[in-house]
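Every protein chain of the complex appears in place save one, which is left out.
Up next is chain A:
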Amino acid sequence: MTYFPEEVVEHIFDFLSSHRDRNIVSTVCKAWYRVERLSRRSVFVGNCYAVRPGRVMARFPGMKCLSVKGKPHFADFNLVPHDWGGFALPWIEAAARGCPSLEELRLKRMVVSDESLELLARSFPNFKALVLVSCEGFTTDGLAAIATHCRGLRELDLQENEVEDHGRQWLSCFPDSCTSLESLNFACLKGEVNAGALERLVARCVNLRSLKLNRAISVESLARILARTPHLVELGTGSFTIEHGAEAYQRLIHAFQKCKSLKSLSGFWDVAPRCMQSIYSICPNLTVLNLSYAPAIQGADLVKLIRHCFKLQKLWVLDCIRDKGLAVVASTCKELQELRVFPSDIYGTGTAAVTEEGLVAISSGCSKLNSLLYFCHQMTNAALITVAKNCPHFTRFRLCILDPGKPDPDTNQPLDEGFGAIVRSCKDLRRLSLSGLLTDKVFLYIGEYAARLEMLSIAFAGDSDKGMVYVLNGCKNLRKLEIRDSPFGDAALLENVGKYETMRSLWMSSCDVTLGGCKALAAKMPRLNVEVINDTDESDEMEENPSDMHKVEKMYVYRTLAGARNDAPEFVEIL
């Protein structure tokens, strides 16, 4: 291969689409490293603290797309204190200096300030796409800057961010000359937007294919928008509150009938059940349906709707669909690949909505199922064994039994055998989340059978250090391990320290790891950052020098080339 001119090698590398493949070829020899780095267009940084931003820009000067992830996954569940870190500004600053031809930026779980959005808007003349997922720290003023300055913007996708509302003008900041939008998602914004400006914007952006509105958009406005965007493929509806029989409702039905390309629907925040009839005409074309923000639609109405959706590939619902509803899904949606069932009654004492029966029904009807997130009140080993047999193609399997540490209700046994069956049967499993009563045995099974596992989430499980050691010694492809409230201590942590350099990160909270153990790990492995995160309310009670025997409440370990970070807050100690 080294006899080929560089252009040929580069052309061959063009066929490598995955980051991993490109990373691997760059390690073959210096020549390949050079060709690869100059030709890489899309860079993925899984942990923003693993490498310095400047280093990335220096290595990949031709970069056009950058993806960066910040906080650890458990930050989603409030386990990471608010000011922990994950700032976007250093990345945007470095890109502005080193890669001004940047076109796309994707950030997940990062703190993005208005200042960084303004810098972004002004620094990249070819900027085309901004995707922010689970980020925070910005307001609608930052969005106004993006709308104003990013000529040629194709995509603005805001997913589940916490955005402070500073008024509705931001949308009007898209100039009249802006006609390039293909995807606009502002579903997570709480405030109103200027409806007229929105309608004019979507009318002039003839290539618009994906539009996700926020809850403040009325149904009257939705009807007018749909009339102008008959080629939409994805729609997030907004509140969908209408009087049955009202004129707007009729106009809406009419508009939906014209949207022959609609394949994906979401939103429906305030919809009353009887209004769901308005979408029956589109249901047969739907491949994606997200009703997980619509608690008012109970089982019977959900079922009526789903009976029309026989092409569905991805379905997100609330557990008010009930086991019976899932049975209908199983008999109707033969193409289903991904299912997520969220709990509708997190805080109350409601009736058990879905159980193992629903899951078994789904598994027997939907043989193409490969991704599952299932919140339920109970699960049995027998059910999991059946599911494993029916669906051997799972790549993502996340089961959350709402009551931590709950055993199989039929046999009182832990769920080791059930999960064991899953890992044994699903040879392509990449992501697994465990729940229910579990002993060290389940980890023995995981270590032995889950050869492709990359991410494992453990909560309230295991009996001893052996459990964690089985996983660390067994799962060759493990990248992310997150553990909470499980009896794993220093012996497990220090058993296989080399393993952590092959992984992106390890999170342990409310386990038995001590400060001494963390210090020992940091001392042995200089290329890991061992962060000890103290709860801020505890720090007042804490002594100046806690002893090494002191149990660490939260620990986050990750490999890094950048050394200790300099933006850590007071309550984070980097050993």
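Note that a contact is a pair of C-beta atoms (placed from the backbone, for glycine too) under 8 Å apart; a residue touches a chain by one contact, two chains touch by 3 or more; residues count from 1.
What we mean here is this: contacts and distances are computed from a predicted model.
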item: Candidate names "Mediator of RNA polymerase II transcription subunit 18", "AP complex subunit beta", "Cytosolic iron-sulfur assembly component 2B" or "Auxin-responsive protein"; UniProt protein name, chain not shown; value: "Auxin-responsive protein"
item: Residue of A:Ala300, A:Val497 or A:Leu575 in touch with the missing chain, whole complex considered; value: A:Ala300
item: Contacting the left-out chain in the complete assembly, out of A:Thr148, A:Ser510 or A:Asn534; value: A:Ser510
item: Contact partner of the left-out chain, one of A:Pro90, A:Gly152, A:Gly191 or A:Pro273; value: A:Pro273
item: On chain A, residues whose C-beta touches the chain left out of the figure; value: 74, 76-79, 81-82, 134, 136, 160-162, 188, 269-270, 272-274, 292-293, 295-296, 298, 300-301, 342-343, 346-352, 375, 377-378, 400, 402-407, 409, 412-414, 433, 437, 439, 457, 459-460, 463, 484-485, 487, 510, 535-537, 551
